[in-house]
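Shown here: the complex without one of its protein chains, the others still in place.
First chain written, first letter: the chains are A and B, and each begins at residue 1.
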Amino acid sequence: MVLLARRKSLIAALLFVIAVAVYPLAFPDSYHLGVGISAGAMAVSTVGVVLLLGLAHQLAIGQAAFSMIGGYANAILCVRYGWDPFAALLAGAVMAMALAYVVAAPILKLRGFVLAMATLALHLMLIVVAVELSFTGGPMGVTGIPKFHVFGISLADDRAFFWFVWLLVFGAVWIGLNIDRSAIGRALRAIAASEQAAGSVGVDITRHKVQMFVIGGGMASVSGSLLVHYLRATDPTVFGFSYSINLITGTIIGGLTSIWGGALGAAIIIFLRELLRDLALPLWESVIMGALTVIVLIAFPRGIAGFVSRIYDRMANEREVGRVVVTEPGAVAMQPLANPPMSHQPFLEVAGVSRAFGSLRAVSNVSFTVGPGAITALIGPNGAGKTTLFNLIGGYLTLDAGVVRFEGREIQALPPRDVAQLGIGRTFQNLQLFDNMTVLENVMCGQHRFTTHAVLPIALRLAAQRQEAGIRHAALEALGFVGLQGAEQHEPAVLPFGHQRLVEIARALALRPRLLLMDEPASGLNDTETERLAELIVRIAALGVTVLVVEHDMRLVMGLADHVVVMDHGEMIAEGAPDVVRGEPAVIAAYLGQEAPARAA
Amino acid sequence: MQLELEHVSSGYGRSPVLHDVSLHVGEGEIVALIGANGAGKSTLLNTVMGLVATSAGSIRFDGRAIGQLPTPAIVRAGIAQVPERRQLFGSMSVEENLLMGAYTSADRHSVATALEEQFARFPILRERRRQLARTLSGGEQQMVAIARATMSRPRLLLLDEPSLGLAPIIVAQIMRQIVALRSARGTVLIVEQNAHAALAIADRGYVLENGRIALEGAANELLVNPAVQEAYLGGQGGHYAIEGRIRSRKLAILGR
Partner (left out) sequence: MDTTVLLQLLLPGLTTGCVYALVALGFVLCANVSGVVNFAQGEFVMLGGMAAAWLIGLDLPFVLAILVATALGAGVGALQEFLTLAPVRRQPHFIQITTTVGFAVVLRGITLIVAGKDALSLPGFSGDGVFFVFGAILPVQSLWVWGATLLLLLGTFSFLRYTNVGRAVRACSINLQAARLMGVNAERLRVIVFAVSGATGALAGVVITPLVLASWDAGLTYSTKGFIGAILGGFRSPATAVLGGLFIGLLESLGAGYVSSGWKDFIVYGVLLAWLLIQGGVFLRGRAGAVTGGP
């Protein structure tokens, strides 16, 4: 599918270049060139909106704020201080990005819709500033903005400016595509599908959202700069609320999940607006924009680009993927751990750990150790506190008391992504696959901790390529190891349930974990699949990976575990070898209930 | 038969939980459904309530197919559930919780009578009626959950792990209340992991294992059947042979 996406992108790029080259020749008059320039200016920022809305799921309701900064920076710097427009454009972008960072970095930790409101507030504040200050020209704004030129090279000819604007659009699309197809793009899609699973492979959720917000702000700023040089004047109404709305509508119509779709949407919106003006129906603009937003979201959530892409797929028959035949676990070898843990040290140590929810003591004063290289099972009746304990170890919950030590290092205060970065992988009881990616991409996400997350080298394609090849190779190896060779290009949702479990395990293995936490890996599996799972876990242990598993299927637990820890009512009631634990009266009573009170009834 | 499940399969989205489950509950019976956690007991109750969609099979209540009905319709048909972990409305008072239980009843007078009945059955709740539900002890909360579910005078009551998280002495109290419910109103299907507590009050029982009915029979027979313990903690014979095969594979590969 990645290859397919490349080919589709190549076709899109070709069409794009042809359209951009031909349009000014076909419509050489200044009105049509002007429309094209406005569309291009908008397209630069819709690419940013795709990154923000489509990838990071952040509602960018106040993007006009950043366009306004770009626009006014250009107006003021060029008119009052005689700057070169291109230098002013860059300066505006830097200012917008700095402001975006200051606003987003703290707020993105809060609930999703709050950032939307914060940017809207920022936008409305900037409007007040623009109206009230004489420095910004007050309600009348700034006039006499020069035509665009780049360090002395004049772009006064509308046609030249048109090409320049669309060159920048191409640059924005290129940056967008680089991000979309990088580890960051995968990380953002992972966040969209499941924040928990994203954390489990080491994704820093806030950081990537901030990155997209800053880049989106930069693109919006450039867009505003270009617009004021075309209009030759600016005032506070240029960057009003409807500016943001048009951006969002355009992106949605074009296709939220496609970088090309964003650019396409901008063009559609601008031409639609002009059409309405030609038809003398300017009042209808608002109704039509709003209605299009709602209708497209309800009926075609992936917009025109998604629609076209699907038709292409169907015509090219590209999505025909064969049945997956599962091979034996370990059919494809994986490198054993390079530096397996020393056998004389405690590997994972849980000491005096407690956690209460209100009056309920979910885990109270639990201590045990997991030996290096061992398979340890954590069992207990419903409500015993196993999952809570698992989440405490994985950093998904904070503990009230106690210490969790991993290879001698205290990890109880670390969030999931940092736990993952240390080499602790996990799978989930209720499968948490990334449905918006192929199986291979899911597993590639497991490699996240080995990739660069700096956005600049990725956006400019300085680091990505070499890195990607290695990631892909490691992911294929992990998929082969669990026995899923040939399933790479499938969407996880179309696979049978048992195979989906294997994908999740492969993703955790791609992390090259030293410790693997598995939460009820056998639930939902039939007997054959359960046996195969057991074989896989044994082979994982043979790589030198230590395994801690919560499981209900006693055949698996008793057959597999070196050591069993039993919990009940939040406390540890027994531990030892499987056969010893199974015979303990306390364990039997915990599972089947005590006889005394039942008789009393 | 009051409740009848025939060859029912169901699950949550991509994860199948129940496979081909058939069971029935007769009018006036107390039936226990026991099994280790993860066996699918709660899923079965949620399937009956229409919260989980069935992928195959049929569910009938009083002869009427209810498998495709939405939850409110099933409640109106006369089934109520005491959910796992009680699921009270924590920031509402005890009385308001009980009134929510009578949501489907339009008759104010009968709601008032039902409320009085509950307070007569659980006098402590009358004292606590103005208190927020989340401030109650675990046992009291379980009483609220049972009282809330019976406010609608259901003909079939489903109880999901009423013993969960409670001390043995409180469990015994709750179980006595459940027996009293039967004499008052009829049919009970109780899901429990605590096999002894549930079978002690039940007429018949089913053992659920990995989403399938593994055993069924009279409660007093199941109580002494060693196969029940195997269903919880594993064993040697039959399909437990997997355990032995896993052990030998492990020995072959890991040498331990």
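Everything below uses one rule, namely that contacts are C-beta pairs under 8 Å (C-beta built on N, C-alpha and C of every residue); 3 or more make two chains touch, one makes a residue touch a chain.
No experiment lies behind these values; they were computed from the predicted model shown.
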From A:Asp158, A:Glu441, A:Glu504 or A:Asp519, the answer for touching the chain not displayed is A:Asp519
Absent-chain contact - pick from B:Ser9, B:Ser22, B:Ser58 or B:Thr104: B:Thr104
Full-complex contact with the absent chain, from A:Ser30, A:Asn430, A:Gln465 or A:Thr528: A:Asn430
Have a look at A:Ser309, A:Thr387 or A:Thr530 and name the one touching the chain we're not showing. A:Thr387
In chain A, positions touching the absent partner: 53, 57-59, 61, 103, 106-114, 116-118, 120-122, 124-125, 128-129, 131-132, 192, 195-196, 199, 205, 241, 245, 248-249, 252, 283-294, 297-298, 301, 387-388, 390-391, 394-398, 415-416, 428-430, 519-520, 523
Tell me where the left-out chain touches chain B, residue by residue. 12, 17, 38, 40-43, 46, 49, 51, 70-72, 75-76, 80-81, 83, 87-92, 96, 99-101, 103-104, 148-149, 152
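FYI, only the chains that are shown with their structure count from here on.
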Taking each chain's centre as the mean position of its Cα atoms, how many Å separate chain A from chain B? 39
Per the contact definition, I'd like the list of chain B residues that touch chain A in the complex. 11-12, 14-17, 36-39, 85, 134, 137-138, 161, 163-165, 168-169, 171-172, 175-176, 179, 192-201, 210, 228-229, 232-234, 239-240, 242-247, 249-250, 253-254, 256
Chain A to chain B touching residues, read off their complex: 358-360, 381-383, 430-431, 493, 497, 500, 520, 523-524, 527, 530-531, 534-535, 538-539, 541-542, 552-560, 562, 569, 582, 587-588, 591-601
